[in-house]
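Okay, handing you the structure first.
One protein chain omitted, others in place.
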Amino acid sequence: MSASSEARAHPPLGDAVYLLRRNPITLAGIALIALIALAGVAAPLIAPASPLATDPSAAFQPPSVRHLMGTDEFGEDIWSRVLWGARVDLTIAFGAVAIALVLGCALGAAAGFSGRWTDELVMRGMDVLQAFPSFILAMGIAAALGPSLRNLIISVALINVAVYARLMRTRLLVVKQALYATAARGAGNPPWRVLVVHLIPNCLTPIFVQSSLQSGYAILTAAGLSFIGLGVRVPTPEWGVMVAMGVARITIGAWWVSFFPGMCIGLAVMAFNLIGDGLSDLLDPQRR
Amino acid sequence: MLTVDDLRVTLRTRQGAVPALHGVTMTLAEGAVTGLVGESGCGKTLTALAIMRLLPAPGEISGGHVWLDGRDLLTLRDRAMDRVRGAEIAMIFQQPRASLNPVFPIAFQLIHVLRLHRGLSARAARAEGEALLARVGLPRPDAVMRAYPHHLSGGMCQRVMIALALACRSRVLVADEPTTALDVTVQLQIVELLRGLQRELGLTILLITHDLGLVAEICDHVNVMYAGRIVESAPVSRLFRRPAHPYTRGLMASRVRSGSRALPVGIPGRVPELAQMPTGCPFHPRCPLVGPECVERDAVPELVEDGHVVRCHRWRSGAA
Partner (left out) sequence: MLAVPVLLGVTLITFVLTRVLPGSPIDAIAGPMATPAQRQALLVQYGLNRPLWVQYVAYLGGLAHGDLGSSFVTSHPVASDLAAFFPATMELTTWAIIVAVLVGVPLGVWGAVRQGSWIDHLTRVLSVAGVGLPVFWVSLVLIYLCFYRWHLVPPPMGRLSPEITPPPSVTGFLVIDTALAGDWRAFSDAVRQLILPVAVLAFAAVAPLARMTRTSMLDVLGSAHTRATRALGLPPRSVVWTYAFRNAILPVLTMLAIVYGFLLGGSVLVETLFAWPGMGRYAFNAISGNDYPAVQGFILYATGVYLAIFVAVDVVSALLDPRIET
């Protein structure tokens, strides 16, 4: 009997290790993101060239030992730009998701915990946001704000707010009924403390799962927006814009300009999705 | 008729493979109602599902035999087992409404079963279906045929399930807690229905329940289950008059008896978790007769008298 209570004391860690071992693909996802993040952080150290260094005489070189991923129309080394691009894209992903999370959870908490009118107002607002196809709404916001990195992050963040708001509100409403909330209030705690200390930590678990998936979609949306010119602009090394730079050259055979940055987008998004799937398996024990 | 021989089932859990059934042995006499009684979590439903080879994913049959007419069902290939289910053994379940497919009307499944198992034409199957529904006591069978499960009450759904089982014309019926989810008044009706059908058709029934009153009502022979083992097996009158196993005695004493002023006495302690089985006999932490051998090794089935078997080291010392 005592052995079991010890096991109970550390369930999340034990379960996490167990499930990670049984899900090597999720582990791969985490490893991949860590690798990309590391590449981004270490970019100034390991990139052979500056991402903005142009060399017109070396334009459109195919991949070689000197230029691992070839060069683009300005002679910039694509491998270096891809590394620096990791910084930009991961910043967009984490930044947009963080903003959406904070804003969404605040709105959701306000809706879930306050009176009916606030709840109705906030939820109708979320309905309106979600009535638009998300990429098209992002296009509208990005176009309205103008092309820049900051505005890109804002556009991507805004289209994700509704998901977090709903999630937070639902969990909060469910947990609000819970006995321990009543018990805590019985002990003379003011509602604010009850909310922060008891209820919010319990709502955070599905939010982590969502965040991982949203990070992937954030990169896709940001790359798509940059691709059509509504995000960051040339010459910023962002993977979406880099793909755009190679579009016209496909027909003359310079495939590497678009291929490598696009591949990186795909890898990053896939890795985030694998992590998100693995996390949801962790939290929902019936799905193995 | 149907003999379960040393059936063992394990569950794959986070802590590894955990045994859930430890050598279940019992016999269903032909044309009789055999009860399988025990508390929640003792493994009754697992036994039934294992016999039907419908164990859900974490469960695995790890040993033993299920003999039906000289064949071991556990060795059959999937296709062969599909032909056994329904045609030779039918099963009805605890949650009747959840056991009916919600997007089809009753007629659809009933006609399908009748056409499959009895080779009837569509029109004949429809007529026979209505006749079956009438036989299980449903008023307005034509309306029920057109209805969907969510239109029907729990009791009506259970009658439909019984009708589906009858449609298969099997000789064996496994009834897994058929009345547990129903209202008390409806329970009595379903019990009466089952008893009537059993007598009329000579069905061999395995009745799984935790309700001793139900057992007393309609069972001929009873198996008592605890922690994945059959701990006592006896004809029903014998079990109620002279129970041998301390667990059975405890169950008897914990019933509310009408006309008696004695208060029910609960069994101290709780049913152990699968992963934390006590050593030796699993009942020993709660047993009034416990002795040193009970902690060391599990008991083996012993004969008390004809037809009465008990699995306990010290049943003699408790015999009143």
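Per-chain numbering from 1; labels A and B assigned in written order.
The definition used in the following text is that contacts are C-beta pairs under 8 Å (C-beta built on N, C-alpha and C of every residue); 3 or more make two chains touch, one makes a residue touch a chain.
Just so it is clear, the model here is predicted, and its values are computed rather than measured.
Student: Return the single residue from B:15, B:40, B:75 or B:101 that touches the missing chain.
Tutor: B:101
Student: For the chain not shown, which residue from A:207, A:223 or A:279 touches it across the whole complex?
Tutor: A:223
Student: Thinking of the whole complex, not just what is shown, which of B:69, B:82 or B:142 touches the missing chain?
Tutor: Checking each option in B:69, B:82 or B:142, the one touching the absent chain turns out to be B:82.
Student: Could you tell me which of B:1, B:29, B:76 or B:116 touches the chain that is not displayed?
Tutor: B:116
Student: For the chain that's not shown, point to the residue among A:39, A:141 or A:162 touching it.
Tutor: Of these options, the touching residue for the absent chain is A:141.
Student: For review purposes, identify every residue of chain A that touches the missing chain, sorted by number.
Tutor: 124-125, 127-129, 131-141, 143-146, 216, 220, 223-224, 227-230, 240, 243, 246-247, 250-251, 253, 255, 258-259, 262-263, 265-267, 269-270, 273-274
Student: Mind pulling the chain B residues that touch the left-out chain?
Tutor: 52, 54, 56-57, 78, 82-87, 90-91, 93, 95, 98-105, 109, 112-113, 116-117, 148, 150, 161, 164-165, 168
Operating definition for what follows: only the chains that are shown with their structure count from here on.
Student: What whole-Å value do you get for the distance between chain A and chain B if each is reduced to the mean of its CA atoms?
Tutor: Inter-chain centre distance comes to 51 Å.
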